[in-house]
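This structure is in structure tokens; I'll ask about it shortly.
Of the protein chains in this complex, one is absent; all others appear in place.
Just so it is clear, A, B and C label the chains in written order, and each chain counts residues from 1 on its own.
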């Protein structure tokens, strides 16, 4: 999403984190939140919804946590390392739990396969961010 | 954002709205929410923050409404036309108000220029959605 | 929730809307958002989850829209009537749709009964707000 990258780069303040990494992270968090919202909803429409309960739960959590992380990391004014790190760690935990669950249904449901991939990419960029934040 | 399009298209249910339009709409709503969050924060870091108060307020509202609209329109199970229309109308109102305000600062602040453009694109796709929903 | 009332009343700006109404509205929107989130999740844990699909969908939408409306109406700086009205109208539509659906399961599930009541109260205060905003 080109818009996010431009917004991050035209900001007057600085966090000390590389702006390309920041832009990529916010982009992947936002995409993961949307993917998880859509996956929870797609699971709900499956005939086998009773087997998808844990997947819907983790999708819902992951959507909420990724959305919050995208907002926090999309801000560069008066950067606070403790808050940022804790939020990215929560995002990483949610992405890993949801990614594992979705991957188990990836052979059966395309939406779970795509969502597992979004969770994996978002979890990976959280690890990169945690490295960069020290 | 390719992920959103794939999620919309791999969904087992149907809303009656064209899926490419739906995917484009959710993508633009999500981008606009992220742009408005970042613009509010960038305005806050400007020396002239006292002149950006109305912009920060409308950015904040627009971010919240676009994020809610992206979630509602990203769902295709048990589609409800009344709720969807009202949410898209709210998204349109927020995008138009925020877009006008950001456009006034576009010559001075690049983040306002990019955000005004995100609001315009998101408002336009809301109008397309409202036409499609009848 | 006493905190919200105090926050609304200690604000330096004015919207022209009665502050007690505003405080009551934000309180009920926030309570409805939490009730709908919990009801969607409780429906998901029922043995009859397959019968609760429409309820989960409308709960999810209503939670998202009420949360956005609570944020927008909780702000009093640089008040914009068009955005506020459209958001409250979306909140009203979501509360009515979700309230009707939850009421149908109220005899069977206590969480649906309580959630239907939260939706009714939130919908009613939205109507009061719309009257007050003219």
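Here, a contact is a pair of C-beta atoms (placed from the backbone, for glycine too) under 8 Å apart; a residue touches a chain by one contact, two chains touch by 3 or more.
Computed from a prediction, not measured in an experiment: that's the story for all the values here.
K.L.:
So that we can see where the missing chain sits, which residues of subunit A does it touch?
P.N.:
Residues 53-54, 57-58, 60-61, 64-65, 67-68, 71-72, 75, 77-78, 80, 82-83, 85-87, 89-90, 92-94, 96-97 of subunit A touch the chain that is not shown.
K.L.:
Write the list of subunit B residues that the hidden chain touches.
P.N.:
Here the touching residues of subunit B are 40-41, 44-45, 49-50, 53, 56-57, 60.
K.L.:
Quickly run down the residues of subunit C that touch the omitted chain.
P.N.:
Those residues of subunit C that touch the unshown chain are 1, 3-4, 6-8, 10-13, 26-27, 30-35, 37-39, 41-42, 44-46, 63, 67, 70-71, 74-77, 109-111, 114-115, 117-118.
Assume only the chains that are shown with their structure count from here on.
K.L.:
What topology does the chain touch graph have (line, ring, star, complete, other)?
P.N.:
Here the contact pattern is complete, since every chain touches every other one.
K.L.:
Determine the centre-to-centre distance between subunit A and subunit C, using the mean Cα coordinates as centres, and give it in whole Å.
P.N.:
26
K.L.:
Please output the residue numbers of subunit A that touch at least 2 other chains, ranges allowed.
P.N.:
Only 41, 44-45 qualify.
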